[in-house]
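Every protein chain of the complex appears in place save one, which is left out.
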Amino acid sequence: MRLPRFLTNITGLLAGDGHADRVVPPTGFTAQLTLFAAGAMAFLAVFAAALSISTGRLADRWSDELARTATLRISAPAEQLEAQAAAALRLLETTTGVASARRITAQEQQDLLTPWLGPNLPLDALPIPALIEVTQTREGIDADGLRARLAGEVPGAVYDDHARWRAPLVRAAQRLRGLGWLSLLLITGVMGAMITLAASAALAANARVIETLRLIGARDAYIARAFVRRFTERALIGAAIGAALGTLSVALLPSADTAGGFLTGLGFSGAGWLLPALIPVIAAAVAFWATRTAALRTLRNLS
Amino acid sequence: MRLPRFLTNITGLLAGDGHADRVVPPTGFTAQLTLFAAGAMAFLAVFAAALSISTGRLADRWSDELARTATLRISAPAEQLEAQAAAALRLLETTTGVASARRITAQEQQDLLTPWLGPNLPLDALPIPALIEVTQTREGIDADGLRARLAGEVPGAVYDDHARWRAPLVRAAQRLRGLGWLSLLLITGVMGAMITLAASAALAANARVIETLRLIGARDAYIARAFVRRFTERALIGAAIGAALGTLSVALLPSADTAGGFLTGLGFSGAGWLLPALIPVIAAAVAFWATRTAALRTLRNLS
Amino acid sequence: MACDCTAPQCQAHKGGKTQTGQAVIELENVSYSYGGGELLSDISLRLMPGSFHFLTGPSGAGKTTFLKLCYMELMPTSGQLRVFEKPVGKMTRDDVANGRRRIGVVHQDCQFLNHLPVAENIALPLTVSGRDPAGEAANIMELIQWVGLANHADVLPPQLSGGERQRAALARAVVMSPEVVLADEPTGNVDWDMSQRLLQLLIELNKMGKTIVIATHDLNLIRAAKAQVAARVLRIANRRLQLAGADL
Partner (left out) sequence: MACDCTAPQCQAHKGGKTQTGQAVIELENVSYSYGGGELLSDISLRLMPGSFHFLTGPSGAGKTTFLKLCYMELMPTSGQLRVFEKPVGKMTRDDVANGRRRIGVVHQDCQFLNHLPVAENIALPLTVSGRDPAGEAANIMELIQWVGLANHADVLPPQLSGGERQRAALARAVVMSPEVVLADEPTGNVDWDMSQRLLQLLIELNKMGKTIVIATHDLNLIRAAKAQVAARVLRIANRRLQLAGADL
């Protein structure tokens, strides 16, 4: 009797989460393709996400730090210098957009100038200007308004918002951030399209199976469910593996010298490390939708 | 008589580049998949190439410009200053690794210091140090050796190779360049894998066709050629469209302010614009190889 | 009355067996065309429960098309088709699926799920209708033995011979004990002895009150059946369905 193996099969059919899964062929190139497409695109998406987050962070830092510091230089005869500096500090206190203002000490000034003037220059003896470091709030200072007020109250003050230095840096940083988001968008789009096409191709390869099932009395919902479950699972697994490998690679990239502070390392920070977990979810959602649509489209052509 | 249409078909079979092409089904999801996979990956590859070339250029610029300029500051009593400056220039002339050395004029020095000291400081009257701008050759200067020689011959000279500023910037630039190449490598790899899988899937979908052809007496070479030609063509067309769209998008991205000079725009320059043309060639080569392998593998399983 | 053809000779034929109730499949002036000219024109027929019909006609006449209408793979281009007393035009897709569970079909090109063993393929109608094949394993095995596939229960369908495929298809068609069995050329690839066994199976079912329709070119098969049941022969020719009785 060959019954035993047959019975085992029947039992296998009953076990797990329902019979429907077994009616979908488990392997084949289109299955591999779905897995790989989901995996590879998830891997790239993690990279793109890391890139855009890192550059976003960089852009924030540059814009913030550069945009939010300014300098007020007060040149005046020695006897008026202190008075004007005090007036300027008072004026800044009542200016909207100023987060803090601080007189730069003589020592700091000396340190800044040493590379140019050498350590031996007697700065104290010179009529050098007073410098006030201004930190702006996120809203920023109305530079023209401030200059007008300064012209009246502190005639010796020159306000420098570092625009000359800032503009290209901020532009560059924003550009990097934009490119990062663009890549992420592109790659997510390609991932979606790829999964959709792979699911459609796999479903087309299974058109016969669907037809056979429909002709022996399977309901649409049963057939669609079997395929949707299988393909969503494939996309989810593929994308999860890809995203995990991507995250691992990002984590293993030698971290940049953050002390240099100029460009942070590629990577996520804090809760950002959870972001890659979103990618398999997106992949699974796309696969769910794509398979459902393709399955129902195939079924619509059958009576 | 239904002959006419039949004859037309036969004629169609004869026209073009041989009969073999017609035996491969022209459409289907796997065909679309091959086209799209090649197209999408080519599009991304162009972006990655643009990114890595731009960052490569940026890294070169930063490393070059920053690493290859240095400053020599000479502080000395006013009467010795000119003599020591002249001695330093002579010494630099005989130092290996120095491309050029130039005394910075008083006007330049004034411009550099204005933000800190204000425009009214009488620099001429001050005992400010002399500054010499040194440009290094690609080999670089042996900084310690130079400092030792300077200590003997130009006691007032301090050599500053900007290492403090340079290191993080160069690291950052090299990191960007590395990331660019990594992306390009990854995306090209994914492109190759995707085209390989799409070709395999398409070929698996055509297993029946191959079997039928083989059984009616077609030689392996005939069958393989038909599929290889069709699929190479598909990958080439897909990748060409993708690369063209990618190049167009890169070209249409708002160009960065190159005057800022800090980060150049994403894009190719000069002959670099021809680089995207390589991508379809790579895609076609991969498709050729993948289809050939898959076709011969399928055929090997048939007698 | 078992048969209700429009053909004049039809009225002469009365069922050999008492048949009551409504027709399981009823065609009223049904026509069908694949897009070109009409393939089937103005066909009327009532298939009564417990009747046994053969369907003949030249190759390409439309036998398969006729059967596809009966199990709702095709919809009439005109006329009224009722399956289990329900007009097909008013059925939802789930109604169609449920209707098919009461009709066993042997398709001319027997399609299986190539990744499942023959036994599971034969049990598939149970599986997709939510019934538990394990509970009926003994019956299924008996059926598999009857069609001579006991040694092939756990191989995959691509490893079957042509005749074995047909037998597996027949087994799958009857595994649910459906009210109607439509068999399209079920013995084209089996030898005479096996075709008698398969015929026996269908006759057994018919005796249980099931409706049987067999499309075939094999006149010997028809003769053998007529010796055992009150089988009638329908013939499709020139787009029409006729009752061909006396000439066999």
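Lettered A, B and C in written order, each chain numbered from 1.
In this text, contacts are C-beta pairs under 8 Å (C-beta built on N, C-alpha and C of every residue); 3 or more make two chains touch, one makes a residue touch a chain.
No experiment lies behind these values; they were computed from the predicted model shown.
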Shown chains touched by the chain that is not drawn here: B, C
Option touching the unshown chain, where B:216, B:252 or B:271 are the choices: B:216
Contacting the left-out chain in the complete assembly, out of C:23, C:122 or C:190: C:190
For subunit B, the residues touching the chain missing from this view: 2-3, 5-7, 9-11, 13-14, 19, 22-23, 25-26, 208-209, 211-222, 299, 302-303
Footprint left on subunit C by the chain that the document does not show: 34, 56-60, 63-64, 108-109, 148, 159, 161-164, 167, 184-185, 188-195, 217, 219-220
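By definition in this document, only the chains that are shown with their structure count from here on.
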Chain grouping by contact, computed as though subunit C were missing: one piece
From subunit B, the most remote chain by mean C-alpha position: C
Centrality ranking, top chain (CA atoms only): A
Subunit A-subunit B separation of Cα centroids, rounded to whole Å: 23
Averaged-CA centre spacing for the pair subunit C and subunit B, given as whole angstrom: 67
Computed distance of Cα centres, subunit C from subunit A, in Å: 62
Sites on subunit C at which at least two other chains make contact: none
Touching two or more other chains - residue numbers and ranges from subunit B: none
